[in-house]
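Following this message is one structure expressed as structure tokens.
A single protein chain has been removed from this complex, and every other one stays in its place.
All chains are identified by letter, namely A, B and C, in their written order; residue positions are counted from 1 within each chain.
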Amino acid sequence: MSKKPLNIGMIGYGFMGRAHSNAYCKVGNFFDLEYEPILKAVCARNEEKARDFANNWGYESVETDWRALLARDDIDAVDICTPNNLHREIALAAAEAGKMILCEKPLSMNVEEGEEMCQAVESAGVPNMVWYNYRRVPAVTLAKQLLDEGRLGKIFHYRAAFLQDWTISAELPQGGEALWRLDVDAAGSGVTGDLLAHCIDTALWLNGSIQDVSAMTETFIKERVHSLTGEVQKVGIDDACAFMCRFQNGSLGTFESTRYARGHKALYTFEINGENASIAWDLHDLHRLSYFDHSDDSVVRGWRSVHVTDGDMPYMDKWWVPGLQIGYEHSFVHQVADFIQGISDGKPANPTFRDALETQKVCDAVLKSAADRQWENV
Amino acid sequence: MSKKPLNIGMIGYGFMGRAHSNAYCKVGNFFDLEYEPILKAVCARNEEKARDFANNWGYESVETDWRALLARDDIDAVDICTPNNLHREIALAAAEAGKMILCEKPLSMNVEEGEEMCQAVESAGVPNMVWYNYRRVPAVTLAKQLLDEGRLGKIFHYRAAFLQDWTISAELPQGGEALWRLDVDAAGSGVTGDLLAHCIDTALWLNGSIQDVSAMTETFIKERVHSLTGEVQKVGIDDACAFMCRFQNGSLGTFESTRYARGHKALYTFEINGENASIAWDLHDLHRLSYFDHSDDSVVRGWRSVHVTDGDMPYMDKWWVPGLQIGYEHSFVHQVADFIQGISDGKPANPTFRDALETQKVCDAVLKSAADRQWENV
Amino acid sequence: MSKKPLNIGMIGYGFMGRAHSNAYCKVGNFFDLEYEPILKAVCARNEEKARDFANNWGYESVETDWRALLARDDIDAVDICTPNNLHREIALAAAEAGKMILCEKPLSMNVEEGEEMCQAVESAGVPNMVWYNYRRVPAVTLAKQLLDEGRLGKIFHYRAAFLQDWTISAELPQGGEALWRLDVDAAGSGVTGDLLAHCIDTALWLNGSIQDVSAMTETFIKERVHSLTGEVQKVGIDDACAFMCRFQNGSLGTFESTRYARGHKALYTFEINGENASIAWDLHDLHRLSYFDHSDDSVVRGWRSVHVTDGDMPYMDKWWVPGLQIGYEHSFVHQVADFIQGISDGKPANPTFRDALETQKVCDAVLKSAADRQWENV
Partner (left out) sequence: MSKKPLNIGMIGYGFMGRAHSNAYCKVGNFFDLEYEPILKAVCARNEEKARDFANNWGYESVETDWRALLARDDIDAVDICTPNNLHREIALAAAEAGKMILCEKPLSMNVEEGEEMCQAVESAGVPNMVWYNYRRVPAVTLAKQLLDEGRLGKIFHYRAAFLQDWTISAELPQGGEALWRLDVDAAGSGVTGDLLAHCIDTALWLNGSIQDVSAMTETFIKERVHSLTGEVQKVGIDDACAFMCRFQNGSLGTFESTRYARGHKALYTFEINGENASIAWDLHDLHRLSYFDHSDDSVVRGWRSVHVTDGDMPYMDKWWVPGLQIGYEHSFVHQVADFIQGISDGKPANPTFRDALETQKVCDAVLKSAADRQWENV
């Protein structure tokens, strides 16, 4: 029986454009869903690059103006993969045009924008989702399941870090297509919005709300050449950010992110310590979950390294056989699958814009705390 | 610019049929090649299942007789994903029909069959390849590169194992579509052809020829119900196999495989010890390579865990960014890419049937040695 | 040639009393020193227990009043292994008596006490040292050596944690001989003085001074039965403490300690990220040092696990052969060896009281910051 089409309009063609396109292409081969994503159009200002991208991924058409894309009747869902500073404007227009919206993270440049975007999609009543993809790494989803089952008991500690090392060289420029994440005007912030936002999203999902934060940030390289102007300009982003917090469940949180941790490429880690059990995870080995269960016999009690590749683990019945790992890109496939299933079920896939706004609130509080050297309520 | 079609006829729709189909679908999105695989037809005796498979993967048509598939003019390449006992007959016919052939491993039930198959494809002059996919795990390809650069110096030791634990239960039946690997008539052997063949293929590629072997095998569960007959029948396969060997370069080899190693799902490991450096790899963390370099300063000398995700590592410029791992399925994508590139270049991608015959020779010697309790020359 | 005696008077017989006694007994077998520790007397209020301890370790005599011990002419050095609230008084008297002093950590209950103690030993001109033993774990000493050689370049980040899980049960009492660490009157603080003090001492040694801190503390179990009174009493210590800081070299620090991290027995970890290299260490595998060197060839660059057991590594020429690890207790042997060598050389072994006072200053700032929810200068 043939599937119903879900016509996708993609805005942007960068790293995330590739990751999402791959997910749209693959999801139907591995998940049995009512709708099938159709790559209807890709939109970018640079027509030649957009056309190359369309050819590579099989998009049927190209647009160079996102308003033109939104005006098309044959687009059901818009995928916003632009730099952060364009999320708001496009999302508001897409909601007004009645499109479903899948938006890259972070939701917005700040809470005010985010609140506006939430109201827009909720008023329009359109399905909406933000690409916090790490929720759908099977080991992370399994962590959520273990927590929901109550295996950990009362939670005492949550700690997370996202460590990279790719901006240590002072020769690296900022801005432009490749390096907009280093340009505060395009990105809004540095590691806080880019990396910590992931850590915060996962934390809120797994451990509930954050009450207040105390943060510090640092910009190690103060000036960099800007790719667009060719001139040395002040660096406005945070190169590193650390914060402490208290969760509403009484647990303590510590978070840290940097792009100056030599030796770590994309080391997103988290650990949760509960009364009865603990969990730890590491993006560099995303197919494993570490688990400690205090109820084990004492002489054989130890951290278990769970190879999350069995069919009874989240999403893993769709892939290969035990022992054979999947990778980074699969988290996006899972998220598309859940988004589509959500459409069928009439239940939105998380995180919605509203869910993602909570992360934005924490990010804003973190940046404010770092600026004024005070504890800030979220 | 549009690509030339490479029309694929797939025979079989099991686990490997899925893995190969996924590779054909994805390769064009990530590799810039002259030819694009077109999923022209899938062939299986069970028409309904074949049709479901075709629908899922986008095969344009279905055949229920592989001879009919071979007779079609619109098929360029045949992919043999059947149980081992059908490889020979199909391959001989496909060669005669002038088709390119991609054949699942092991090449054949024994050396005699394999030799016949080699002669057939070589007489026909058709591109041919065997799916020893682990050569294209980037960490393994990197190991080959390091060896070719001479970083290890004289090799002293090669050790490999492939450990699983999925047949420990005596309740598990043998035979039939799902469990033909446990049926000696369909599989030819047990872990030797299924698992050790992978270890041997990699070893021959990395460390050269094997001279002689001393082996032992064991069948722990002597009888199992047969899925097709419903009757308890003798188990004819080897549940476990270990062998020692000498390589022509003077190094010593030890190999072991079993499906009775509780705790290991698909733990393919190898380690190579050279005069100057050593290498180790593990399928359960396939995106890492362990490397020890004796020329490091003595106080900071240690095994390095290399996270094989950077753009200057084999195949990794095609995927994501440093720190973000790929998985099992990507090895097949790489192999398709190399096969297609080989067509363009007029140079066959390895391992060819002839390459794979060398592995078959070792497997036969291993099984003979285990039977007669003697050292056997390969 | 016979060695000169160094007559030791030990005050206390608990866990640390054992660790130090073992060190005094062993040091002469493994280190070639001018002085040999002689176990002259042990002092404790409970005479029977003191006598048992003396018999076990070979102390020649027993005292029940530490003032009597200090009055003896045949004691050269006093080792203070009492609860923290007695350090000051004993140290002041010992200095006045002209004894060398080896004092357990933390130095004192607070900075004021510590300052007084420093002045006392400096006025008296007696050799003095505090038992921050982790500096003498060979892997940690090696880290210091690598830093001093400039291998890491500019430092960006320092992070440390000391995680335990032994006080999670609400049934555990506080106070008394076994559990004085949970009694704020005896210990002064909870994890801050007990565990974080170790982390801070190492950090100051490896990475220099700390400028300011922002901290939070928590007491998860608010009341516990007191071992001495048998009554439920308020718990005055911090069960957990986390803080952020800036070092004077411009690097950022994050520190955390708790006794509520299920699964961790005594997991003291630190990591240092520099421009050119990074270092990490873990007390649970104290014989290993992790090292990442960015100058390695890019395709074989990775974290190295250095097994710190070779003869060219700190202290390891004194023990066994490569591959054979030493353990926790050896750090005390090394510290005694360095203390004795310091006497011969007329150069004090670190950390002196003055060195340890710096740690006390950070601890006080941390506790103050947690209390007033402000950044505090050290």
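Keep in mind that, in the parts below, contacts are C-beta pairs under 8 Å (C-beta built on N, C-alpha and C of every residue); 3 or more make two chains touch, one makes a residue touch a chain.
In this text the structure is predicted, and so the values were computed from the model without any measurement.
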item: Residue of A:11, A:41, A:142 or A:357 touching the missing chain in the full complex; value: A:142
item: Listed residues C:11, C:38, C:92 or C:326, member touching the removed chain; value: C:326
item: Residue touching the undisplayed chain, where the options are B:76, B:113, B:183 or B:256; value: B:256
item: Contact set of chain A toward the excluded chain (per top definition); value: 142, 145-146, 151, 288-289, 291, 293, 296, 298-307, 310, 312-313
item: Where the unshown chain meets chain C, residue by residue; value: 15, 19, 21-22, 25-26, 28-29, 56-57, 164, 166, 264-267, 283-288, 307, 309-310, 319-330
item: Footprint left on chain B by the chain that the document does not show; value: 152, 156-157, 159, 163, 165, 168, 214-216, 218, 220, 240, 242-244, 246, 250, 252, 254, 256, 258, 260-264, 273-278, 292, 294, 303, 373-375
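The rule is short, and it goes like this: only the chains that are shown with their structure count from here on.
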item: Chain whose average C-alpha position is farthest from chain B's own; value: C
item: Chain A and chain B, separation of their C-alpha mean positions in angstrom; value: 36
item: Interface hub residues of chain C, defined as touching at least two other chains; value: 303
